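One structure, pasted below without further comment.
Every protein chain except one is present and positioned as in the full complex.
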Amino acid sequence: MSDQVLDIAGLNGWYGESHVLHGIDLKVGQGEVVTLIGRNGVGKTTTLRAIMGILSKREGVVKVFGTETIRMPPERVARLGVGYVPEERGIFASLTVTENLMLPPVLAPGGTTLDEIYRLFPNLLERARSQGSKLSGGEQQMLAIARILRTGARFILLDEPTEGLAPVIVQQIGVVLEAIKSKGLTVLMVEQNFRFAANVADRHYVMESGKIVDMITKSEIAGKMERLEEYLGV
Amino acid sequence: MSAMALFGQLLLGLINGSFYAMLSLGLAIVFGLLGIVNAAQGAFYMLGAFFAWMLGQYIGIGYWPSLVLAPIGVAIVGVIMERTIIKRVYNLDHLYGLLLTLGLFQVIQGLFVYWYGTSGQPYDNPPGLTGGHNLGFMFLPNYRAWVVVVSIVLCFGTWYAIEKTRLGAYLRAATENPTLVRAFGINVPLLVTLAFGGGVALAGIAGVLAAPIYQVNPLMGGNILVPVFAVVVIGGFGSILGAIVTGLVLGVLEGFSKVFYPEASNMVIFAIMIVVLLVKPQGLFGRER
Partner (left out) sequence: MALDIGGLSASDSRSGNLEWLAMAIGVVILIGAPFVVYPVFLMELLCMALFACSFNLLIGGGGLLSFGHAAFFGGGAYIAAETAKEFGFPFELALLAGVAAATFLGVIAGVIAIRRSGLIFAMVTLALAEAVYFLALRLPFTHSEDGIQAVPRGWLLGMLDLKNNMAMYYVTAAIFFLGYLLVRRVWKSPFGQVLRAIKDNERRMISLGFPVDRYKLINFVLSAALAGLAGSLKSIDLGLATLTDVDFPTSVAVLLMVLLGGMGTLMGPVVGAIITVSMDEYLAGIGVPVPVVIGIIFVFIILVFRRGIVGEFLYYTNRLYTNRTRIKSG
């Protein structure tokens, strides 16, 4: 379908010799916020990396904005309008906050302007000259998201945005995500914190052992709580 | 020991030091990006000198155009080597990179020794820079003054490019996390190739600068590489500025020792290296990689 931002069919992935993704099928439509949930180590981060083109070996069909990307190197996937916020955030220690923010090149028009970014993330302006390594976890997460917003990416891959953050900061991230949604951007998010994910997302794909085992929409959550708790090992 | 001789040696030491700085700059850039020590760096220095000589000998092109053309030629050779051979070992233990470039160095130096023998070819001072000025405490040859100025400009120009420009920011980020930088849409493999070319071009320019001072000799690469390695160990692979400062200071110290104890001047750098290794093993400016 032409309005699918992401269309994956039969994705298999390997880390070196080990086969970690076994035939993933998933779709994300324009403007949706979709999450990948599941226990630790089931392949959620790996799936994001496979989409970005960072995985060493992949096979299958991965269409981003209608374009087949399975053979593309990461820089070409990015230029289709995909932004990646990795789990470790990837803030460069040897660069200042502003350098970090300005580093990813603008890939498409319509990206968030600097004014808007500083409105959404006021502490980035305060800490503009600090070294990247001096930021707190929450500040680093904000920076990692902000710099992607600036590039004009229309499809954002978010890996564990609330991991290790205090509840107050998690709330702020929630606000940021609402702002992202209201801009019409599309998000595929890996999130361990199900309460946060449920608040923000339209649909959830459940993963187990490198496969998608279930898909639950926002409205179905109440009815399927027990099954969800099993999946998440709560 | 006359003041003339002292300052003459110090000047030569400064010149050597700036060559050390330029070569170790190239090494530091490549090492930062790839984790590989480019043992062929000395060969590119020699190629720079030889290309300049060959341009003069076979095509009649003089010093000034050679100063630009020779490093370009060296960069082309380096880029071809990187794209065809060196990149194949990026995923292996970094020692293989050192060994591979060592093998390449042997091939290049061996070929030039085979073609041109081991006695050097002379290269003239460029017209316009002959002669010098008597400063009272020393005689300053114009050409040597030129070399010092150009080298320092190039070194700090490189430093500026890396620390203050956008491209430099890409480079520094790619040193830390190349995969993520690619995910931002930046063609890191291309960046690496360009940086490699830049690093060897610096060595090539040093070679052209050196040609009128030392003879153009196939062995000049090997001779300069050992002190350059020592400089790099002393300075640590950490910072660009560290490479520059360490190279300059050590060159001057070496020159200084030539005045007072010439037989041991070769050993000064190594003695310093041993001391640094015992006291601060990661180098003066280094950080653990």
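As written, the chains take the letters A and B, and residue 1 is the first residue of each chain.
Simple rule for what comes next: contacts are C-beta pairs under 8 Å (C-beta built on N, C-alpha and C of every residue); 3 or more make two chains touch, one makes a residue touch a chain.
Just so it is clear, the structure is predicted and the values come from calculations on it, not from any experiment.
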{"item": "Shown chains that the omitted chain touches within the full complex", "value": "B"}
{"item": "Residue among B:Ala3, B:Ile85, B:Leu167 or B:Leu190 touching the omitted chain", "value": "B:Ile85"}
{"item": "Hidden partner chain, touching residue among B:Ile59, B:Ile80 or B:Leu95", "value": "B:Leu95"}
{"item": "Absent-chain contact - pick from B:Phe19, B:Phe105 or B:Tyr123", "value": "B:Phe105"}
{"item": "Residue in contact with the excluded chain [from B:Pro65, B:Gly128, B:Gly157 or B:Pro281]", "value": "B:Pro281"}
{"item": "Residue numbers in subunit B that touch the chain omitted from display", "value": "37, 85, 88-89, 92-96, 98-100, 102-111, 113-114, 222, 226, 229-230, 232-233, 263, 266-267, 270, 273-274, 277-278, 281"}
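Assume only the chains that are shown with their structure count from here on.
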{"item": "List of subunit A residues in touch with subunit B within their complex", "value": "52-54, 73-75, 77-79, 84, 86, 90, 92-95, 99, 102-105, 107, 151"}
{"item": "Contacting residues of subunit B [partner subunit A, same complex]", "value": "169-170, 172-173, 175-177, 179-188"}
